[in-house]
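To start, I am sharing the structure in question, which I have written as structure tokens.
Note that one protein chain of the assembly has been removed; the remaining protein chains are unaltered in position.
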Amino acid sequence: MSTHNKRIIAASLATATCSLLGTSVVAPVQAQEDPGWDFNTALLYYGESDGRVQDVSLNVLARRAFVDDRFLTLGLAVDTLTGATPSGALAYDGPQTFTRPSGLATYTTPANQTPLDDSFLDTRVALTAGWQQPFARLYSFNVGLSASKEYDYLHLGANLGLSRDFNKRNTTLSLGVAFSQDDLEPVGGAPLPLSAMLDVGDLSNRSGDQSKDVTDLVLGLTQVINRDLLVQLNYSFSKSTGYLNDPYKFLSVVDGSTGDPISRTPAPGDSGPLHEYRFESRPDERSKHSVYGQAKYNMSGKVLDLSYRYMSDDWDIDSHTLEARYRWPFGDRRYLEPHVRYYTQSAAEFYRIGLVDGATPPRFASSDYRLGDFDAMTVGLKYGWKTRSDNDMSIRLEYYTQDGSAPSDQIIGNQAGRVLYPDLDAIIAQFSYRF
Amino acid sequence: MQSLRSSAIDSEVRQSVRPGATKRDPRLGLAAGHFRGSFNAMGSPCELLLETADEVLAQELLQIVATEAWRVEDKFSRYRSDNVVARINQSNGRPLTVDDETANLLEFAATLYQLSDGRFDITSGVLRKAWLFDGSDRVPDADSIAQIMGTVGWHRVSWRRPEIQLLPGMQIDFGGIGKEYAVDRAAGLVSRRTNCPCLVNFGGDLVAVGGLRHPDGWQVGVETPGSNASSAQKLILLKHGALATSGDSRRFLLKDGIRYGHILDPMSGWPVECAPRSVTVAADSCTQAGMFATLAMLCGKGAEEFLEDQGVRFWCLR
Partner (left out) sequence: MSNSITLRYRVMALCLSTVLGGCTSLGVEPWERDELAREDMQLVTDPVEAGLDDHIYFSKEASSGGRGFGGGGCGCN
């Protein structure tokens, strides 16, 4: 007891306590200080090959635990995007000149290259806030707000969720709704759907700002099957209305027999596109239904995470997503986690690689590769470890590739030998730190 | 200290009053995700948190826990005139044979007296006659302390299990052990009846048993003495084991700028100098946690060093 001589009484005290209580302690104490705030941070690099999109993203998700399992969550994400993205125009044997989205200049794509819009440069800041708390004995609710701002885009959203536990909390039913309202202020104004790309300085086909509303509904069932198996089943419905176009995407107008772009001459003294292009036109409504299933299976410490999603919408797109993760711990403090993801989608009903000159223009048309028919694959590996101060760190490296094809009945004449679908290869690298 | 998970709004509070003991008033309610039973014992609010959906079981366990708390209180409280402590304290120098449970507690106290080199002493309670820690400046004079010190000291007690003999005027007091002992006893009774995760909390001394649904365990808040409850709480996550706290910022004397804390050194009869305002310790059992906390307080300036040497987790407030 003396402060000068160390006296370790822990063992004697334990013995004395055992004889007092007449029992021995089964499990040793496990107590730790609640950090109060829990920070999840990540730095992500996403880079596409061939000078396409590069994104550096910094994310912070802070969670504060309060009395009675109530939680406040605050999120911040900052993205810096640079690079180029396919404009929707077809590759061609000769160079192609386009008017920039601003309508103030032109740029030229060399022969035999997929036209890319290189004016893609943006910073996005996104904020989220959420609150979650239990009520009554078996219920829990959460509310959240989100906002994000880009140069030409403003998003505001709100969400509300409710869940109830059943069967000794082995079953949870949940219901969530989310609303968002997005405003678009495209550079140079939003082009009228299917209007032609005009000469520099001519903004007569541009309209003012646009907006879209999205309503989401998610119904979920989570079920504990046994000590090692947990499954989740969700149904979700999402309805978007308003301006659903990508204001920067357009289609080539091609000759009905050769498949080559139709030439065009700018007005005297003006510069402008040397071929004909028309801006895309999508319906102003879209309804999506998805079914999502996930299983987490613990195999004596190793965890298999399997998920599948089926999505179908009224644009005629069907997609299947299969994902698997396998967390393989070694030692007490480290793990490796391989990840595979397979995705396949069918094309939207109005997906066109180009518009045929002279034919009756369709009401809706888009050559956005993301609405086409393609398969995608992700393979990745994550390595995670605990630091000396018991914080979690991880790095992951993934490779993402898209392989698409143009619908064969749309390929005309000379197009057969050209690249009609811009395939995509990307690297994802991420460093995460949780403290 | 209070258990935070318990303070949810009770949506459906049902009462079950033990006949003839309305003051102790056991209640069972539904809190956030668990049953919460509460009652009063040993001068403190007590509670039992149970992670189960079975209300009948919750009701039964609450009765078991409350009954055990009251039993320990009735048997070992120094405020009663009809229990074993009263018989020992009124024995006036005569030897007395005690029952097994009392003998176990005396044996424990004797061991702790040795382990603490005399600093933990269940005969020091008589010093309270001179020291009234009511926030005033009434510091007793040295003569009255010296006089009382003649009846303090476990070494003056003759203890040969099961027989105890005190000098006339001496008294014993299980106040420093009783509550923690009761917590461990009650938790033991619960785990004998069910495997449900539970938390037994008697006025801030508590023990958690069993794996909780929550990955982090029970959230327990430690109040910082002397400040607002809301602003000065530290959350401790307890998966298994016990937490006990010693210290109370409201019990002190203040004279000539010197703060006399309520922890008395039985060897001098004076308050321990530079004792922490409060010490919370995590240990396997509540009894151990409570002993570590009390002994740390008795170390005064050396409280943190003592606890570090014992290799326990602790939270010291100065």
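Every chain is named by a letter (A and B) in the order it is written, and numbering of its residues begins at 1.
Following the convention adopted for this analysis, a residue touches a chain if its C-beta (ideal position, glycine included) is under 8 Å from a C-beta of that chain, and two chains touch if they have at least 3 such contacts.
Because the structure is predicted, anything quoted here is derived from the model rather than measured.
Residue in contact with the omitted chain (choice from A:G157, A:G242, A:P266 or A:P407): A:G157. Residue A:I317 is the one among A:I317, A:V356, A:A406 or A:L420 that touches the chain missing from this view. Residue A:S146 is the one among A:T97, A:S146 or A:Q410 that touches the chain not shown. Residues of subunit A that touch the chain left out of the display are 40-42, 44, 46, 57, 59, 61, 75, 77, 81, 122, 124, 126, 146-148, 150, 152-153, 155, 157, 159, 166-171, 173, 176, 178, 180, 182, 184, 214, 216, 218, 221-228, 230, 232, 234, 236, 238, 246, 288, 290-292, 294, 296, 298, 303, 305, 307, 309, 311, 313, 315, 317, 319, 321, 327, 329, 335, 343, 345, 348, 370-371, 376, 394, 396, 400, 402, 424, 428, 430, 432.
Heads up, the rule we're going with is that only the chains that are shown with their structure count from here on.
Residue ranges on subunit A touching subunit B, taken from their complex, read 1-3, 6-10, 12-14, 16-17, 19-23, 25, 27-34, 36, 65, 67-69, 133-138, 165, 168-169. For subunit B in complex with subunit A, the residues that touch the partner chain are 4-5, 7-9, 11-12, 30-34, 53, 104-105, 107-108, 111-112, 115-117, 119, 181, 184-185, 188, 213-214, 216-217, 219, 221, 234-243, 282-285, 287-288, 291-292, 295, 298-302, 305-306, 309-313, 315.
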